[in-house]
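All protein chains of the complex are present and in place, except for one that has been dropped.
Per-chain numbering from 1; labels A and B assigned in written order.
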Amino acid sequence: MFKNKWTYLGFFILGVFLVCAIFAPYLAPEDPYQISLVKQLALPSGDEILGRDRNGGDIFSRLLFGARISLVISVVVVAVSGLIGITLGLISGYYGGWIDTVLMRMVDILLAFPPLLLAIALVAVLGPSLSNIVIALIVLGWVPFARLVRGQVLSLKQRNYILAAKTSGQADVRIMFVHILPNIISTVIVQATFALASVIISESSLSFLGLGAPPGTPSWGAMLSEGKRVILDAPHVSIFPGLAIMLVVIGFNFLGDGLRDRFDPKTNRL
Amino acid sequence: MVSSNPVLSISSLIKHYPIKSGVLKRTTGTVNVINGIDFTIQPGQTVGLVGESGCGKSTLAKLIMGLELPTDGSILVNGQNIANLSPTEKRSYYQKVQMIFQDPFSSLNPRLKVEDIIGEMLTIRGVSKAEAQLQVLKILQSVELEGDVLKKYPHQFSGGQRQRIAIARALIVNPAFLIADEPVSALDLSLQAKTLQIMQDLKSKYNLTMLLISHDLKTTAEFCNEIAVMYLGSIVEVIQGDQLINNCQHPYTQALINSIPVTHPSQRQKNKFRISGEIPSPINIPSGCAFHKRCPKKSSICEREIPQLSLMTGNHSVACFNVNSGFE
Partner (left out) sequence: MTPLLEVKHLSIDFKLNDQIIPILKDISFTLNKGETLGIVGESGSGKTVTVQSILRLIPKPPLYRISGEIWFKQQDLLQLPLSDLRRIRGQKIAYIFQEPMTALNPVLTIGEQISEMLKEHQKIKGSDLKEKVIELLYETGIPSPELRVNNYPHELSGGMRQRAMIAMALSCDPEILLADEPTTALDVTIQAQILDLFQKIARDRGMAVIFVTHDLSVIAEIANQVLVMKSGTIMDYGDIFTVFDHPTSDYTKQLLAFI
């Protein structure tokens, strides 16, 4: 089904993490919130296969539960902001005129702020919690999608097959979704895979600053940040969450590449 | 013979694009693509529109198709003014008027299968998918595309085949009026003849009125009843197809004919008249007659006044002040 074999690897990786996320309560040997002041920073061994963090929590168990948080947040943020951004970009690019001007000014305004600062400000206003992080990241996240899609629409608008669609008598909405969108989806998919990675990292920064998950929540990003202080003595505290993030991002990338090629009639040799 | 129900009736059509520059986006100039055109097409005719780059022929096609709005003037198709149509009116307009675009490589959506590219013309009008498929097969037969075509994608076809798919798409709604914008320019010579032949057959079969836009004078002359020659946004001559090569009167038309390369080395002429200079930019159209700076028959009036298309004989009009002087 997929020409590129790496795509299956992507599926596999993501599948594994999905299973971890769903079945965390059954797979985790310990409660991820359990503290043990005795076994702080324990190195990987029989009782704790990936070691323990500064609170004595079992890293392996925390990673499994953390998969829920990271995957859910990244997918939700990218899906929602992607939907908003793609729709706004399509409308803006297709119709032009004042709609386009208004939208692009909004984009300019949002882009003028350093993104992390803006996220912090938003979360500070809304109150620190994971769901507010999601909202803040959605508010920031639609912008690159909108800009990307708008640019693609502008370049596609004058193609003859779009003109032919306009002279076929079909509604504008149909033209946007049947003729334009499928021809720009590949760049959007690539953008989405970058966005997924970026969200995981943003969430980690925000959680680290205390603006996201309450301390102790096993979000990968928070775990990564917690391990920064002890990175020389107990690198395993950061390495494993880091590896988890990296593997998920790679998985999304392979999947994205495969999807992009799968839906392009020219590269998909069915 | 002029009937009172022309398919296409254009009056005083003007299309200017503003050039905006500076921070405040003020209009600093205009691109004067179409500068006052009056033009009619009678039912059943095939009319050719010829001219070189910048003459406005493609823009005229877009205006007739409603893809652009005129700056001034009117376009009536079967008596109906096509400016400001509502979406429902547009849907029925596009069932009467269809267009074939120049480049077969970009006029078909690369993501859609042939059956959808052609079929959607019907399904968006309420035809069932099954019924649409049957009609698609039928129309593909008439453009001589047989076999396993429906589920394929455009990139699996050659340029000539793609153009035939585009023709099928235009004709499946049974339009009365077809505009073909350089339909064969991008194809190899051998395919050009074949494709035009198919169009010729379809024209009779479907009783079409056609506007053929081209830069190729010879094939256009063979294919069309009547030919309009455009230069910098104006029509300079309207003449019967079979009269074009030998009886054209406008100096520009004559220069165009002279510029066509010969068909046999024995026809080479040593000091053939060649038009000099370049086509002026539509931003800076010369005063008076747009052609006067390059015209061998120029006289003083040509710089001051714009010649109007005036009837010479029954079917032949020329826009030139000096048309009756001999040209050697």
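In the analysis below, a contact is a pair of C-beta atoms (placed from the backbone, for glycine too) under 8 Å apart; a residue touches a chain by one contact, two chains touch by 3 or more.
Because the structure is a prediction, the values reported are computed rather than measured.
Trainee: Just list which of the chains on display the missing one touches.
Mentor: B
Trainee: Touching the absent chain in the whole complex: find that residue among B:Asn5, B:Ser53, B:Asn247 or B:Ser287.
Mentor: Only one of B:Asn5, B:Ser53, B:Asn247 or B:Ser287 touches the chain omitted from view, namely B:Ser53.
Trainee: Determine which one of B:Ser4, B:Ser86 or B:Ser190 touches the chain that has been left out.
Mentor: If we include the chain that is not displayed, B:Ser190 is the one touching it.
Trainee: Decide which residue listed in B:Ser12, B:Thr28, B:Ser128 or B:Asn258 touches the omitted chain of the complex.
Mentor: B:Asn258
Trainee: For chain B, enumerate the residues touching the unshown chain of the complex.
Mentor: Touch set of chain B with respect to the missing chain: 52-53, 188-190, 192-193, 215, 217, 255-256, 258-268, 274-279.
Heads up, the rule we're going with is that only the chains that are shown with their structure count from here on.
Trainee: If you average the CA atoms of chain A and of chain B, how many Å lie between those two points?
Mentor: Here the centre of chain B sits 50 Å away from the centre of chain A.
Trainee: Once bound in the complex, which stretches of chain B touch chain A?
Mentor: Touch residues, chain B against chain A: 62, 65-67, 87, 90-95, 98-99, 101-103, 106-112, 120-121, 124-125, 153, 155, 166, 169.
Trainee: Please name which positions on chain A make contact with chain B in the complex.
Mentor: The touching residues are 159-161, 163-171, 174, 178-179, 182-183, 263-266.
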